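Yeah, one chain of the complex is gone here, protein chain that is, but the others are all in their spots.
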Amino acid sequence: MYSFKNDYSEGAHPRILTTLIETNLEQEDGYGEDGYSQKAVELIKARLGRTDVDVHLLSGGTQTNLTAIAAFLRPHEAAIATASGHIFTHETGAIEATGHKVISVDTEDGKLNTEHLQGVLDYHTDEHMVKPKLVYISNSTEIGTIYKKPELKQLREFCDRNGLILFMDGARLGSALTSSENDLTLSELPGLVDAFYIGGTKNGALIGEALVICNDSLKTDFRFHIKQKGGLLAKGRVLGIQFLELFRDNLFFELANHANKMAELLKTELANANVKFLTDSPTNQIFPILPNEVISGLQNSYAFHVWEKVDKDYSAIRLVTSWATKEEQVAAFIEDYKKLAK
Amino acid sequence: MYSFKNDYSEGAHPRILTTLIETNLEQEDGYGEDGYSQKAVELIKARLGRTDVDVHLLSGGTQTNLTAIAAFLRPHEAAIATASGHIFTHETGAIEATGHKVISVDTEDGKLNTEHLQGVLDYHTDEHMVKPKLVYISNSTEIGTIYKKPELKQLREFCDRNGLILFMDGARLGSALTSSENDLTLSELPGLVDAFYIGGTKNGALIGEALVICNDSLKTDFRFHIKQKGGLLAKGRVLGIQFLELFRDNLFFELANHANKMAELLKTELANANVKFLTDSPTNQIFPILPNEVISGLQNSYAFHVWEKVDKDYSAIRLVTSWATKEEQVAAFIEDYKKLAK
Amino acid sequence: MYSFKNDYSEGAHPRILTTLIETNLEQEDGYGEDGYSQKAVELIKARLGRTDVDVHLLSGGTQTNLTAIAAFLRPHEAAIATASGHIFTHETGAIEATGHKVISVDTEDGKLNTEHLQGVLDYHTDEHMVKPKLVYISNSTEIGTIYKKPELKQLREFCDRNGLILFMDGARLGSALTSSENDLTLSELPGLVDAFYIGGTKNGALIGEALVICNDSLKTDFRFHIKQKGGLLAKGRVLGIQFLELFRDNLFFELANHANKMAELLKTELANANVKFLTDSPTNQIFPILPNEVISGLQNSYAFHVWEKVDKDYSAIRLVTSWATKEEQVAAFIEDYKKLAK
Partner (left out) sequence: MYSFKNDYSEGAHPRILTTLIETNLEQEDGYGEDGYSQKAVELIKARLGRTDVDVHLLSGGTQTNLTAIAAFLRPHEAAIATASGHIFTHETGAIEATGHKVISVDTEDGKLNTEHLQGVLDYHTDEHMVKPKLVYISNSTEIGTIYKKPELKQLREFCDRNGLILFMDGARLGSALTSSENDLTLSELPGLVDAFYIGGTKNGALIGEALVICNDSLKTDFRFHIKQKGGLLAKGRVLGIQFLELFRDNLFFELANHANKMAELLKTELANANVKFLTDSPTNQIFPILPNEVISGLQNSYAFHVWEKVDKDYSAIRLVTSWATKEEQVAAFIEDYKKLAK
């Protein structure tokens, strides 16, 4: 049984584990004040070409989303997200648990645009409703799509005009930035969003997301919020070492690129076999639509999520590749598909 | 510079890292549903001699405290803690951030007793005040003391009579249970408290606390709460492996025992040199009272917290030992102390 | 300018004010423990024919909704409401501010049915999502429609089968129960819902809603929650006197009946003039669809909300009648409409 269920099925890239071992008995301060975390932060800032951003290392995506959003908003302010946005449906009401409504917008492609935002603003007119304040986008999105630079620029301008905070969930940012269709660089992000995070967990780290706060007004006292929400690890060194290795050279991008390549291979071969897809994803999550009996057959050898019923005979499945996906398993999957689809 | 600042200065016990590496490329399910976590849970249950408890692995102490307490209490209910209790002063209002007051009681020895609790109940008489509901104790306490079995039995009986939940913060439970003065076994805890956790981070794990819920009425839907509060790690395997190694044999207790031994060595030698202590600690945190100039001298070679001023010439310092503390460094510290104290 | 904007434009029914004055200098205990509140509670219980319910008097609808829902739910549990439900859009995120997500369902008629609920349950499958727990319905609804007895029975059975709490917002319960299409009695409600409230503010009281908790498991410590959320008025006597007068005889129903009659008059006359309505409302809120220039004309003499654009020439307006609406003003409105519509 080989798994295409997600991009966190394996542990960490071996280089990270090696460094964990090599540094294991060095004594370091706790709570992110260790030398490794500090160095990781410096490497990320260097990669961004910015010294004026704050970088914090947190343990996971939900933790990062809830800590940042709760820190950024006043009690009556709300986040806006697509209905497929991770904070809207897959974080057990984590944002609401900090007191804030998440306003959802239905979209086809998992992406927010300025029309969506204008609609939300037009609807929320007075103090009987929450005040929309933070725009939550994921890149890549929960259905594999990505934001292009002009789209982000439009969102940025809209947010500037309307006093909104633009926040990017980057749990799969590596996959977005190394996508064949991407036109953005990591260093452009601080100019486009108020805060974003660089996902480690889904791109080869054992654990960890690096939150980058670009907007000065959002930086104050942020470490208090991490501690209050339970995200300040005593052995912060563990987080430091993840990002130290990912950003010491190009490992972060290489791993994401591998994941994308594996997805593209799957996509190309399936498309050649006339398979249609639920979404037009250029990243490491693809959603082929397959006959139900083919899906059953594949489930004998592969683990993956059946995403949604398309009609009575067909369903979309989700295949996720990662830094650790083996090319021979991709080939085997294709071959097995072809046998079953005959 | 050698550090006695805390018990999380180093990484993890090497055996844990070895297992991380050995299992690294196995594919596992996420969010604690991996085989390692499940096996770790089974090992802990076996060690407790109980199949009727629920065990959850979380990333850190504050995370565990806030998730458990918020899950256990209704909105108007409050926790009771000593003023030195970790949730009262050292978690940035994490419990209050989930909506609950922490009622504090001043104590000499960092331990709650039934008189304290009766006083709190007597004071909180009606709906204009919060309803005291959960008794939060730490074992070992924040100042190194431990609860003896008769003390816990009294608390248990008091809680039963008054409908209170007894919750034990076990961030340093290993050190308590292996203390020379301890009369408790791990397997007795489910009979004494409603929930407790077994601290990994401060006893040789990279990360991780194992929450044990003993009271059936507190078990329902607990995983929802972990997810909502951001504590459900995608690569839950990392937590599983920590506790798998700690409880595969006696490693958990051996590590704690080493830490205690090192603290005892320090204590004995300092006591022999007529040093007094701020608290009567039989665990891995000791608080010797030293002349200020001796403290200054020691700070040239050792890192530690200056805990509090005792009088104009003397202060108490906190020395913390761990599974990784080296006996020769303890010896060196003693020697340096003696030189300075002459 | 005469206002059909809402049902709280005037003060209170004169009898209530008279009693306020007559009782003004009697000394009473505070916080709802006064004799008037106690008598009002008894009158309501008598009217319900139930001694086994708890009745609490609160100041307003949002206060009642947020206090009850926060008291009834555990942190990971969510409310289900229609997208037009008051808690979903018109209470500034009051429910979310207590930590709970409100899951919304789009409906045509402002009413939840078991299909809606089943859909929500089917979607929320595991601990990565909130747990749907409380079904929030309004009767009459925000768009004037009402629940019939068979509909409520189906909801009740569904909730029983699925462990859900059924909560009825009765801000306009009087109007629902005296509607010409209604088949429910007040005394049947405790057998159908777990909790509901009887709206005073929109039915002739100065202030006040009477929350009735029918399900024993929801009753415990409820006064703590009222106090914590700021709803326990020091001079609770003021609330007591409202409901004392409303339920001393049939005043509550008479006032609602008058409001409905006035709405029906408007509706009948407009319908006779071939006006169409946005919703099929048998209560005191109606939504006629009028030509924009007619609306403009009416706005010279009448205040009302323009509810929504229907097409480029027509919009729906909301006309609300109340216990205080004057029949001659209704007649004048009809006449003015006819002149403008010619």
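Descriptive notes on the structure:
The first chain written gets the first letter, and so on, giving A, B and C; residue counts start at 1 in each chain.
Methods note: a residue touches a chain if its C-beta (ideal position, glycine included) is under 8 Å from a C-beta of that chain, and two chains touch if they have at least 3 such contacts.
Not measured: the values here are computed from a predicted model.
Across the complete structure, the visible chains that the omitted chain touches are A, B, C. The missing chain, though absent from the display, is touched by one residue of C:228, C:257, C:283 or C:315; that residue is C:228.
Within the full complex, the residue among B:6, B:92 or B:107 touching the omitted chain is B:92. In the complete assembly, the contact with the undisplayed chain comes from B:75, out of B:11, B:60, B:75 or B:110. Within the complete assembly, C:67 is the residue of C:67, C:182 or C:283 that touches the hidden chain.
The missing chain lies against chain B, touching residues 75-76, 78, 89-93, 96-102, 127-130. Within the complete assembly, residues 2-3, 5-6, 8-12, 14, 17, 20-21, 23-30, 59-67, 91-94, 97-98, 201-202, 206-207, 224, 227-235, 237-238, 303, 324 of chain C touch the chain that is not shown. In the full complex, chain A touches the hidden chain at residues 31, 70-71, 74-76, 98-99, 127-128, 130-131, 221, 223-228, 232.
As a convention for this text, only the chains that are shown with their structure count from here on.
Chain A and chain C, compared by their mean Cα positions, are separated by 42 Å. In whole angstrom, the spacing between the mean C-alpha positions of chain A and chain B is 34. Centre to centre, using the average C-alpha position, chain B and chain C are separated by 50 Å. Across the assembly, chain B contributes 98, 224, 227-228, 232 as residues in contact with two or more other chains.
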